[in-house]
Every structure is written in C-alpha cells, then in structure tokens.
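Please read through the structure below; I'll follow up with questions.
The chains shown are only part of the set, and none of them has been moved.
Letters A and B mark the chains as written, and numbering starts fresh at 1 in each.
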Amino acid sequence: MNPTIALLTDFGLDDTYVGVMKGVMQGICPEAHFVDITHKINPQNVRQAAFALLNSYRYFQSGTIFLIVVDPGVGSTRKPIAVQTHDYVFVAPDNGILTYLLAEYESYTIVELSNRTYQRNVVSNTFHGRDIFAPAAAHLAAGIPLFKLGPEIEYLFKQPIPHLSIEGSTITGEIAHIDHFGNIITSIGQMDWVDPETLTLHPRFGKLRDPIRLRAAQVSTTINHHTITPIQVAYSEVERGGLLLLVGSSGYLEIAVNQGSAVARLGVSIGDRIEVQIGV
Amino acid sequence: MNPTIALLTDFGLDDTYVGVMKGVMQGICPEAHFVDITHKINPQNVRQAAFALLNSYRYFQSGTIFLIVVDPGVGSTRKPIAVQTHDYVFVAPDNGILTYLLAEYESYTIVELSNRTYQRNVVSNTFHGRDIFAPAAAHLAAGIPLFKLGPEIEYLFKQPIPHLSIEGSTITGEIAHIDHFGNIITSIGQMDWVDPETLTLHPRFGKLRDPIRLRAAQVSTTINHHTITPIQVAYSEVERGGLLLLVGSSGYLEIAVNQGSAVARLGVSIGDRIEVQIGV
C-alpha cells in the first residue's frame, strides 16, 4: 500500500512552498500520496494549528505520516522532531503544535531530527519545511526507521490548552476557530447527545474532569447583545439567516447562522472568551 | 486502474474539511486518486455549483466518481443520493445540484444513501460530507455496487435553470459565473462558430429549442453605460485593457477585458440579468 503523507501548514497557496516540499518528498519517496489537510492556518498561529490537528488527525488511516509546519521559531533553537504513536507519525517543530493531540495518547516516542543524512545537503535558516521536515517525512514514508533520524528525547515544549472552566451555572470557554462559512467554533466540548433533549459535556480542555449533563433547552449565551438559546440539532432548525447554538461536527459548542455567517453578525475573533449559561 | 474521485464543494481551503473527507476516503479505498475540481463555490450557492459541474464533468474519464457537497440543507430532510449514468457516478445531496448536468442524460439510476453500513458509525448533523457522502464515494470507488448503498428512488429535487429567452431581437440571459480573472460568464450558450463571421446559438437553457444563427458583428450588449460589440474571436483582438464580447471556452457568451477584470469595470453580480441585441 502506498504511504500517505498528510500536510498541515501556514504556508498558504500563493507561493511555491508547498509544491517545493512535495517535489522534495517525491524525490525521496516517489510512491508517497499527499493529502493536504490545510495550508491556511493563520501565519505563525501554533495554537490554531494544534486545534485543527486535534480535530482532523483521527480521520486518517493508520500508518499516515503527518507533516506539520507552523514554525515561527524557524532558525532558532527550537528542535525539529518526529513523534511516533501506535498508529501515526507526526513530523513537526517542537513548539507545542502537538500538545493537544498527544494528550489523547498514553505513550509515544520522540526523536530529534538531527541526523544530517536525512536532511537536505544545505539547510537554510528560513525554510526547514523544505530542508528538514519534508525530507524526514519522506524518509519515514520510504521505510527508514524512526531511530535513524536522530536520538530519542524525552520532553516536549507545551502550548497552553484552550480555556474551559465552570463556575456556578456559567461555563467559560474561548473561540478556538472561525471557519470559512463564518461558523464560530468554541473550546466547549466534547459534547455528545444522550437523547433528543439532553447532552453530555465531556470536558476536553481545562481542569474539568467529570462529564456534565446539560439540557439543550436551557443553554444560552449572549454575545454583543445577541442572546442565543437553546442548543439546536441542525442548522435547519432555525429560519434562514437565524442565529443558533449547536454541537458541531467535532463535538464543540458552535455558534452559526443558518446559510449565513455568524462571525459577520457577531464580530468576534479567535481567542475571545465566551460564556454560556446553563439552567437547572 | 486506480479509481478517481473528483471533488466539488463550497468548503473552501481554510479549514480541515476537505482534508478530513480525503482521510476518510483513503481509509475505505486506499488506492483512490483525488482530483479537486474546486472547493470555492460561494457558500450554499447550489445553482453556481450546478453550473460549474455542468461545464466540467465531461472532461473526466469514464468511471470517475464525483463527490459534490454544497449542502445548505444538511441535517434537514433533504436526501443524500448517488446517481449513476452510463459513464459516471455523482454522489451529492438531493437539492438540485445535479439538475443541469442530468438534463444531458436520457437515463440514470438514483439511490438514496440510507444504508448505515456505508456511513460512518456516528453521523453528525452538520457534516454529511465526512459522514455520509465521502464514505459513499469511497465505497463505490472500492467496488461496492450502487444498489448496496440504499433503495432506488425515482424523483429528484430540481433547481430552476439559468434564464435564457429571446423576444424580437433581444436575447436575455443571466450572469451564471464570474471567474478568478474577472471574466463574466453568461447563460447565453452554447455557441459554436460556423465560419469566421457567423455563429450558432444552441440554447442550453430556457424554453428555447431551435438553434439561432447570429452574425458576430451584429451582437452587442450595454451594461452600466458600456456598449460592447461585436463578438471577438480572442482576447487579443482588442487592445490591452479593452472590453470585449467573446465565446468562452465552455461555449457561453462572455464579457472580458483583455489582460484585465471585466467585473471590476462593470460592477455586476452573479444572477444579474443581461440583455444582448442582435442585428438582422
């Protein structure tokens, strides 16, 4: 079976950067298949990338190699690494971009990508994607064992997790992502439906541990003078153009407009706090 | 031969949605090849998607499976379907997105994608692309027969066709698409050149049936006080920056600026009516 390399970067598609990395990888592992997860992470936004990765990696088949390059510290002392779990390998800078997804694993092995044999002959100070990360991913795809790429290391740099807390009847989260449609995805999740009226919040972030049972009809939030309640099952539960709360496809509480843009209506930004009131 | 899955959506490339669908499909059919037609249909614009699909599907090889997700009704009662013609399979929501292209076929078979065996275990209410449509496309690519995916149904939801009418010496159409270059593509087509001076309009839309023969030199249109005439053979027939009428690469009457943007000059929008005068 052909190996798959899945790419997630902040390189955008305006330049030749992504194409050049693929050219380099094909030269090392011609049979690799490439799948672009996205290249439109906001420039240098490591936490946005970590959240995007957390919510996408599980959909790839076992054995996939992830090439992840959002790298504001390129050329500094931050280490290039590869992390192997029982099902995947993640090639990335050690800047916390893997923090959220590795919290889902009990064990993994980390190596520093220091073996020059598996880098390009000349390594620039500004494009390790081309010179270190892409070659590493391609060599792994071609069957080179992880430990050939460099020595095992123990400690990873960590990013702060998205905010999630509860006090009295208020759940506080943050806006973790705003998508192409203008949907506002919060850090409040993961939510599962129990029956048509009740859902359970299994806190994925913050210091919360225990599941919280919520009645969809009693959840509300107020943002810039718009109060939105209750949690709906689908976009189509409200009229076209109507604001709604719902549980998005990755299990987070989401604010949307049916066939419209919630961000255009509410004017919020990634990182903003959001408070949700829950009834009794 | 490896099966091809061609994708057309309004998901954009800023998020992980397209990458996640490909990850899901690779898990089901690792040998599938993906070709992106476009992911930049305007959000929820089913008619624009139907027009784009009409003008692109025929360039794909026989056997291609099309995964088409512009789905404003996701989570509502609209059905997920697959439509098989003698040469292709189209996997899509039943919202009329296939109306224009299916008008080119005499017969086809429709099934409703209701067999849970070929969906993801948990189906969200907001991302059927990932949970229903992509799995269906991948299972079809892997050789599962159409009828396994669900029962045959007879009737499809239809979208209104683009406007095209003629009254006296006036042909009325609408603006069906505006491309990346700013070229304005109308619904007036399909046009074939007969000789350097004469062309034939074979009406593709509207209630018109019979071909209409036009002299290129006698066709003119007036938009926002700019009169454009005659129909030119190529962009280079006018000076750089000049407005022109021409027959575009899919056979529609098109308004363009040589090495510039017609939409920036004329300020029109998709859906606007356009009137063309024809001489005698």
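Note that in this section a residue touches a chain if its C-beta (ideal position, glycine included) is under 8 Å from a C-beta of that chain, and two chains touch if they have at least 3 such contacts.
The shown structure was predicted, so the numbers you read here are calculated from the model rather than taken from an experiment.
Of the identical protein chains in this complex, 2 are displayed in place, while the full assembly in this structure file contains 3 copies of the same sequence.
One rule holds for everything that comes next: only the chains that are shown with their structure count from here on.
The copies chain A and chain B differ by a rotation of 120 degrees on their C-alpha atoms, rounded to the nearest 5.
Per-chain CA centroids place chain A at a distance of 32 Å from chain B. Across the interface of their complex, chain A is touched by residues 11-20, 22-24, 26-27, 30-31, 34, 43-44, 72-76, 124-127, 130-131 of chain B.
Chain contact summary for the complex, chain A toward chain B: residues 1-2, 4, 6, 8, 13, 33, 35-40, 52, 55-56, 59-61, 64, 177, 179-181, 233-237, 246, 248-249, 254, 259, 261.
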